[in-house]
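Read the structure below first, then the notes.
Only one protein chain is missing from this complex, and each of the others stays in its spot.
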Amino acid sequence: MTAHRNGAPVLEVKNLSIRFGGLRAVDDVSFTVERQRITTVIGPNGAGKSTLFNLVSGALRPRDGQVLLEGVDLTGAPPHRLQRAGLARSFQITNLFPDLSVFETLRLASQILEPPLRAWQPVRRSTIAIARAGALLERFDLAAKAGHKVAALSHGEQRRLEIAVALAGEPKILLLDEPTQGMSHGDTEETAALIRDLAADVTVMLIEHDIGLVMSLSDHVVVMHQGRVLAEGPPAAVRADPAVQTAYFGHA
Amino acid sequence: MREPAPTETPAPARDPLTTAMRASHVLAGVLVVGALAFAAFGAAVGDTFYLRLATEALIFAGLALAVDILLGYTGLLSLGQALYFGLGAYVSALTLMAVPSFWAAFGAALLAGTVVGLVGGVIANRVRGVYFALITFGMAQVVGKVVYNTRALGASDGLIGVPVVDIGFGPWSFSSASPAGLFLFVLGYVMVLYAVAAYILDTPLGRLLIAMRANEGRVAFLGYRPVTARLIAYVIAAVVASLSGALYPMLRGFVSPELLFFTTSGNAVITVITGGAGTLVGALYGSLLLTVIKSYVGSWTEHHLIVIGLLFMAVVIFLPRGLIGLVRPKIERMLSRERKP
Partner (left out) sequence: MAVLDYLQFVLAPQMVTGLALGVAVVLVALGLTIIFGLLDVINMSHGEFYALGAFVALALGSIGLPFWLLLILVPLALLPIGYMVERGLIQRVFHGGDRHVTTLLLTFGLGLVIEDVLKLAFGPNPHRPETPISGGVELLGVFVPNYRLFLIIAGAVVIAAVAAVVYRTRLGAMVRAAAYDRHMAASLGVPVKQVYAGAFAFGVALAGLAGVLLAPIYSVFPTMGRDFILLAFTVVIVGGMGSIAGAVVAGLFLTQVQAIASLYISPVWTDPIVFGIMVVMLMVRPQGLFGRLGHA
């Protein structure tokens, strides 16, 4: 494991804000993601969860506030720099390369583990990336589909591949945007087990709608409502919070 | 997680993209064999016309290769690749008129293609999609019109009287005035350009370009800056086009502003689409095919554009992988069968 730099938390978000027109999509949001814990962001539709992910992962530039990765200020850095700094993300709607094979997708995603000049040598020389892709195929139960095109995978397989791609570059923190979106109950259970398993090596932060899953999986829950953090804490405490009851579960 | 997968080899060795490239190499090999036979026959009967026509087809195949690197692999439609082809041709002609040396002309075209490609790439890569197509088109038009109006470059007449050169490799050399010799040389030269392009596209960088064609946005989340990757592809394509153009004055003894115009860029796009975009070898076959159509149809009517235009439209509608797409998948299947123990 890499040495923890100056003991700072993996991810620290300070007073993050962005507006779309008059809408304060994310409004003065601050929270901390501690190492090797599963942090889940929940909230009703339109609460600003996805926008928050986009701000943290560099897809959007914040208007105010800071994003610190292990104490290093990466506010407004473009996605590729954040990825290289150790922050990776998956997407709510599968966002991959339909024509590439599953193996090639994972090899490409693992390529940043190789020295830069390897990019100019034939792909078969990228042994680190090839080994990493092979390991991910096994871990995500996609080995039988290695040579298939991504477009030919089932929905559940594509969702797993989406997570595997995000994990490929060995990030310090993995942001998963609704990893179980559209999955059957059985697949959701399996994915939950997989995420728990991943959390042993990498800090995980996710957006999730399935409340049962959130409660069983999370170490820490951040509740968003109308662009702001309404409450945060351990799952049980958050569930008991009356403000959360009103805003999120729709009853007092 | 799930039950273990049925016994199937997790086969990282059998890479579909590498197999596809190998299939292109097989077709390229067939082309070389055919071209050598053609050259032997041409030299035996003392032909000049057809050898020179085929040489020109190969030179324009080099330009088409450049268009395919952008369109077929990176997903960028360049409507102005003639800018770099013409650049190479003019730079080569000017160099040859000053110093009649092939290697000087080659070096000058390489340098010019790289430098101008970088500048053009920085401009063109500010935009994407149709805007990229239109900005490349616009840049080529600006340069074409400027050359057309510049007296020092021969204005509308172009540069005439480019001297015949001796092209030499160590002890072996031949004159660019020899039709069979120049044909063989251009064949080798264009195949080297093909091999270099194929090599680059089979590296992780090339794979990144292929991935970008499908989903550029996601590439950034794999740790790569898409603009940089696009710029690299653009410069490579500029250099390939420039180096192809450098051959033109050696064949024809002149260069003219038409080499920079949209007709030239458009022909290269037709060549790639008809032959098969994203195959590299399609650019080579496409160029030969169009030359055959032009000279064959042209022997009884001057209206070959109707034939080419209709063929092109039919390919766009019915054959997204071009004519090579009819053949190459079969070779790919043969190759992947061979690899199984």
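Should a chain be cited, it is by its letter among A and B, assigned in written order, with residues numbered from 1 in that chain.
Methods note: a contact is a pair of C-beta atoms (placed from the backbone, for glycine too) under 8 Å apart; a residue touches a chain by one contact, two chains touch by 3 or more.
Just so it is clear, the structure is predicted and the values come from calculations on it, not from any experiment.
One chain is not displayed; in the complete assembly it touches the shown chains B. The chain that is not drawn here is touched, among residues B:Leu51, B:Val91 or B:Ala133, by B:Ala133.
When the full complex is taken into account, the listed residue touching the unshown chain is B:Pro320, out of B:Gly29, B:Gly188, B:Gly298 or B:Pro320.
Interface residues of chain B with the unshown chain, by the touch rule above, are 71, 75, 77, 123, 126-127, 129-131, 133-135, 137-139, 141-142, 145-146, 148-149, 262, 266, 269-270, 273, 303, 305-306, 308-310, 312-313, 316-317, 320.
One rule holds in what follows: only the chains that are shown with their structure count from here on.
Only residues 1-2, 5-6, 8, 10-12, 14-18, 199-200, 202-205, 207-208, 210-211, 214-215, 217-218, 220-226 of chain B touch chain A when the two sit together in their complex. The part of chain A that touches chain B in the complex is made up of residues 57-58, 78-80, 83-84, 88-89, 91, 95-101, 103-105, 107-109, 111-112, 114, 118-124, 126, 129-130, 133-134, 137-138, 140-141, 143-144, 146-147, 149, 165-166, 168-169, 190, 193-194.
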